[in-house]
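Apart from one protein chain that is not included, each protein chain of the complex appears where it belongs.
Entry: subunit A
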Amino acid sequence: MARLLARFAEDMFWLARNMERAENLARILDVNETFSRDARGSQNWLSIVQLHAGAEGFFKKHQAATANAVINYYLLDPENSSSIAYCLKAARDNARTLRPLLSTELWTQANMFHAWIRTLTPADIGRADLSRLCSKIKEGCQTHTGILEGTLYRDEGWYFYQLGKLIERADQATRLLDIKYHMLLPSAAEVGSPLDVSQWNALLRSAAGYHAYRRVQPRGMSPASVAGFLIFNNAFPRSVAVSIATIDEIVVRLRQRYGLRAGNQTLEILDGLRGTLANRSIDMVLGGGLHEFLDWIQLQLIAITDDLGKSFFGHPPASQVQAQVA
């Protein structure tokens, strides 16, 4: 059997990322809707715009970060590359390119899912319907994941899919934490207040981690323990630690099984990430600044993505890119 085309490897990687991103966007919108049912509601919606570094694009189209504007922009706007509609269109395009490699069931679901999201209009996404809609989107993404798990042939392409999914998942876990920790809490006095606790609760639920968290922490809920859970827990499937450890395994197995020699830099970055995660406690992280730590992880994930591009997807090395530009 022939080796995997470099272009297909990249499409696999992005199919996973786009699907995972759509799912996480739905999680973020859903949890934010819950956060925003208080006096600071309008400010809360702005945090989503800031979270995606999308202020410029957003304010070109909308005057203020009202609930309707933000939901519309991140759910439906086909021109916003951080919208669910955009991600699902991109995922469908990836799947279309990859069709020779995908099972019919996997393709059909991606095709129908995209066709469904295209039928939504601003009238369908009012706040009253948002939670139900986000559930449907999550369900669609999880159906994709499930069909993939059950039908995708496990050759090289499968490994690149896993890499995309896990990198995106780690990235999104850091974003989800950031939105709560960095943006929402008005003052230190409110830490541990009923409002604060209910927000952490909602955040955990949006990551589908509430019950798992309860098994680790039967009583109480502190910012440190929730953040620690989402970053360090080595059994929760959406934690940063699990994503990083699995990425590492996948890269090693990919190289072993298919005799690929590239990807050294990725392994080095992963070593650094794993070492840091193993040697740090949540208190140390909070002491040094949670946002800064999450930011650092995001930068490492970007560096890994770049290296995968150069090692396996046929992207030119950085020096060459500069030479071409010059």
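Remarks
What we mean here is this: a contact is a pair of C-beta atoms (placed from the backbone, for glycine too) under 8 Å apart; a residue touches a chain by one contact, two chains touch by 3 or more; residues count from 1.
Here, contacts and distances are computed from a predicted model.
The listed options are "PTS fructose transporter subunit IIA", "Acyl-CoA dehydrogenase", "Circularly permuted type 2 ATP-grasp protein" or "Heme lyase CcmF/NrfE family subunit", and the UniProt record of the chain not shown names that protein "Circularly permuted type 2 ATP-grasp protein". Among A:Gln50, A:Asn111 or A:Gln265, only A:Asn111 touches the chain that is left out of the view. Only one of the listed residues, A:His62, A:Arg99 or A:Lys136, touches the absent chain: A:Arg99. Only one residue from A:Leu46, A:Leu260, A:Leu286 or A:Ala303 touches the chain missing from this view: A:Leu260. Residue-level contact of subunit A with the missing chain is found at 2-9, 93, 96-97, 99-100, 104, 107-108, 111-112, 115, 156, 160, 258-260, 312-314.
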